[in-house]
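Note that this complex is displayed minus one protein chain, with the remaining chains in position.
As written, the chain order gives the labels A, B, C and D, with residue 1 at the start of each chain.
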Amino acid sequence: MATESAAMFDTDELVLNMGPQHPSTHGVLRLVLRLDGERVKDVDVVMGYVHRGIEKLSENRDWTQIILLTDRMDYVAAATNNLGYCETVEKLMEVEVPRRARYIRTILAELQRIASHCLWLGTHAMDIGAMTVFLYAFRERELILDLFEEYCGARLTYNSMRIGGLPLDLPSGWDAKVRAFCDIMDSKVEEYEELLTNNRIWLQRTRGIGVISGPDATALGLCGPPLRGSGVYRDVRKDEPYAAYDEFEFDVPLGTRGDTYDRYLIRLEEFRQSIRIIRQAVDGLPEGPIMGKVPRLLKPKAGETYHAIESPKGELGYFIASDGRSTNPYRFRVRPPSFCNLQGLRPLVIGHLVADVVALIGTLDVVLGEVDR
Amino acid sequence: MAETIAFYTLSVLILGLAVLVVTAKNTVHSVVSLVMTFLCVAALYVVLEAEFLAVIQILVYAGGIVVLYLFVVMLVNVGRPPEEHRDPRRLSVLGLGLAGAMLLEVAGIVAYSYSRSTSSVTAPAGPSPVQGNTEELGWLLYTDYLIPFELASVLLLVAMVGAIVLARRDL
Amino acid sequence: MVDDQAPGDDKAAKPADGGAPASPEVTPAASPTPAVAKPAAAAAGTKPKPKPKPKAPPEAPKGPTDPPPPDDLERPAYLVALQEALPDAVQAISYWVGDWTVIVPATALLDVARFLRDDDVASFDYCSDVTASDWPPREQRFDVIYCLYSIRRRHRIRIKVRAGETEPVPSVTDVWPAANWLEREMWDMFGVNLTGHPDLRRILMPDNWQGFPQRKDYPLEGPGEFLLESPMEWLRLRNMVDETEME
Amino acid sequence: MIDTVFWPLVKIVVLLNAVMVSVTFMTLLERKVIAWAQSRLGPMRVGPYGVLQAIADPIKLILKEDITPAKADKVMFTLAPIMSLVPAFVVFAVIPFGADPFYYVADINVGLLFIVSVTSIGVYGIILAGWASNSKYPLLASLRASAQLISYEIAVTMTLVSLILTAGTLSMVGIVEAQQEAGVWFGFIQPVAFVLVLIGGLAETNRAPFDMPEAEQELTGGFHTEYSGMRFALFFLAEYANMIVISAVIVVLFWGGWLRPFPSVDALAVLDYIPQWCWFFFKMFMVLYLFIWIRATLPRYRYDQLMRIGWKVLIPIAIANVVITAVVKVLL
Partner (left out) sequence: MMEITPAHYTVLSAALFSIGVIGVLVRRNIIIIFMAIELMLNAVNINLVAHSQQVENLVGQAFVVFVIAVAAAEAAVGLGIILAFYRNKETVNIDEMNVMRW
């Protein structure tokens, strides 16, 4: 008799408000779903609930204070935000950053990528119902937070870089700890794979869900793993090398099908590639100063520039204009990767079921602090 | 003694809940009353030592058919209440009268038949090779009533196909 | 080549030069609302010898200098192709710390965009960012900026469009669907008069918000709900408070 | 009178209390086992190793404010948790915890059918809770839950038919005795049926990986979203009581109920010194542990996949199992 009841479900269109208070919208994202039964016919993405006006605020802070604000955007990858901002200002001021500082920045950024992917993996798996992976991933993320705490004293919002270099040199013995962490992480990535990669339920929940072709993903402005998952070779670290990435060997994993499972595989592979980069960087860490020649009073010449780096979420770009006279930027603009990836949600979601919506929010890996800024 | 108490309690419950079924304003309340009625009827079967039927009553009626009713009620419960529209040609009072006449008639038949009954209709079936209510019933169904039984299963199959065809929109 | 607003500042053209570009010391107070738009720039005005600027009256910053590229720098092939294909559309080309910018009029934007996307040499298939910056004293106060990237050819370019407050700027959503939300955000923050956008609604600010927060003349202090309901009344009260404080 | 009324009543009272207490400790067990699986400690604050957490939770739930949403159907909203709790408790009447009549309330000759039919009533609580809450998420969840319950009931009932064929009786006590006579637990004769009943049991009790009716990541908690306080506790109680019922039924049907391992091997007669109810509870504990273990390991199915598995995989296998069992039974 239940076949009939199952067939009866598709009667009326139902408007379902998902969020802003919902366990799996990863923050305060609101989706207005129009459902036919449980199938999504249309979705309107509503955001801005944590809009703090960081762009406007930055136009009234001086150049150094802004580093602290960038922490608050993608709060699970604060160091990457710092890096992007500092590099942009350095580009604008044409400051040379010492090699050691660039190496350390790379290590920090890659550690941050692992931490961010850990959080993504945990929440994504949790959304699909694999509760244990969440705690395993957080266990490893904790190790990274410990490393960061030892380096800069903070665990979430690091404020760990300065324009022209770094505020602090590495504590003694830190590199050994990073090496030890890399060894641990290697085996842990295997553990995640054992739990999920060949799990039939996981495969059924992610294979063929949210498929997007390479050209479509490019046109929609997706970036980072969602773009690479569709087989588009685009990684700012390779294409427009910054920090010290041009000195390291690493691969850019690409997907073939462009579905949720591919994006999952890519991020898992990025764990390994990040570990690889960190190992190379720690092994080849040069001696030298950590701060470049930067004037006491920062005042870039009038002009504007756009500079992008590869954050864990994708292309994190800063567009900064200086009027050349004041000690704060005239225009400060962030190109938030989460925002652009979230734009891909609607085409991905339409036609799928409510349960897939949750999986698709997870696969795009959005952080609402960055979407709303 | 126990049977008497059980009978009267259950009778009151059955009739009261049945009245609720036909009088409740909210259809969902109606359906819930119906479930309760059926459960009480199942209890009555237990009193009558028909355990198998009692279980079947719960399983099929309460657990199956009425769930279907509940689904349909929930699906069509939107929009205007169905009792709003009044057909002038409809004569509810007449219906009530007819039902009363019906009750009188049934009561008459009952009274008449018992006034002259000799209860000599006892015609036990042939000795069953098995013991116990369930086993005997099964024996009966699979021997004497095999063809009706098969027909009933075909009927159910046809009903299932028909219901699916009716309920689907894209057919 | 030379744009009409900020005549070529020759200092800025030499990026290696450490000196601050010339700009007279001013207080950028000439914003339309006399209220609280008090950019910190005012405080920073105490700067070394201001060199006289030829034409510009001493006012708020008039926009980035958009220096032309040095003569000895070879122009990338896509720029040459663009100038050949659409000579009228290119108002100026600028080069600054390694970034190429092409300045086009709003009317030619769609042509330029389509050319840059479809041309084989250029093939800018990826729209990184769409944003704007606001330079209030200028008549065409907005710089609308499109950051483009070519995944195929791995190069970047910026398109810059100057637009006045009501001057229409065509939406490039048809060219790059990625621009949809970015343009929405730009409109939300600056109120650039976008035309042809399929879904122009507020995106970060609440739907009933008044005003465009990232404009330079937008009050810096928290407006509260009163501003939401009646912005003009709020402004009047603000001014009264300011006056009493002065006394 | 004493035999027909007094002792059954005493047994029922004892059993009800035992079930409630075991449910509270079941939640503690679940939290602890999952915590260990996830390399953390679980509740540690209340009492030694958090043992008293099992008491603290119900107290908290009882003391909480009991909210009825303003637009809810008051009567149904109150009735729904009761309707889902009562069937879960009624079923315990026919579960034999030992061979002696002292260990069960009743041994009715349609015991297994009784269990199936009574559990089928539990669906009303879920549907009515979703409907009476007058809220979208609970409604969606309750539709999901009831469709899931009904379709998996068919698979489980079909599977039970093959087991009835093997045992030759519907009585729960009779089934265990049949295993004693056969000298082997039916789990070894009917392994397919065991797996089917296990999967169906997981689905019927809304346990992971079939917990989409209460998938908090999708539907913010399922049909009991709008419930709080004592009424929520009733749903909670019903869910875990159902889990215990399913595990008890699985033990009786497949793992020899109160029988010791290898009931026909006399060499192991020394094991008979362990009381029968100990065996029963030990086996039940193992099945419950399996339930929790599965929850800690597996992701969640999607709703349509779940229905597809039920209708296109489990039911055909169940029917095939019945046919094969019947053929083998006739041939032997």
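FYI, a contact is a pair of C-beta atoms (placed from the backbone, for glycine too) under 8 Å apart; a residue touches a chain by one contact, two chains touch by 3 or more.
Fair warning: this is a prediction, and the values are worked out from it, not measured in the lab.
Panel shows subunit B; residues 1, 3-4, 7, 11, 14-15, 18-19, 21-22, 27, 30-31, 34, 37-38, 41, 44-45, 48-50, 52-53, 56-57, 60-61, 64-65, 68-69, 72-73, 75-76, 79-80, 82-87, 90, 92, 95-96, 98-100, 102-103, 106-107, 110, 114, 119, 121-125, 128, 133, 136-137, 140-141, 144-145, 148-149, 152-153, 155-156, 158-160, 162-167, 169 of it touch the chain omitted from the view.
Here is the rule we go by: only the chains that are shown with their structure count from here on.
Seen from the Cα centre of subunit A, the chain whose own Cα centre is farthest off is B. Counted by C-beta pairs in contact, the busier of B-D and A-C is A-C. Centre-to-centre separation of subunit A and subunit C, using mean CA positions: 27 Å.
Between subunit C and subunit D the centroid-to-centroid distance comes to 66 Å (mean Cα coordinates, whole Å). Annotation for subunit D: residues touching 2 or more other chains are 143, 146, 150. Across the assembly, subunit C contributes no residue that touches 2 or more other chains. The touching residues of subunit A, counted against subunit D in their complex, run 1-3, 5-6, 9, 14, 16-17, 22-24, 38, 125-132, 135-136, 139, 195-196, 199, 201-202, 204-205, 353-358.
Partner subunit A is touched in their complex by these residues of subunit C: 9, 12, 15-17, 20-21, 23, 25, 39-41, 44-45, 47, 61, 64-65, 67, 96-99, 125-129, 131, 133-134, 145, 147, 151, 154, 156, 158, 176-182, 185, 189, 202-206, 213-214, 218, 220.
Listing the residues of subunit B that touch subunit D in their complex gives 26, 28-29, 32, 35, 39, 51-52, 55-56, 58-59, 62-64, 67, 70-71, 74, 132-134.
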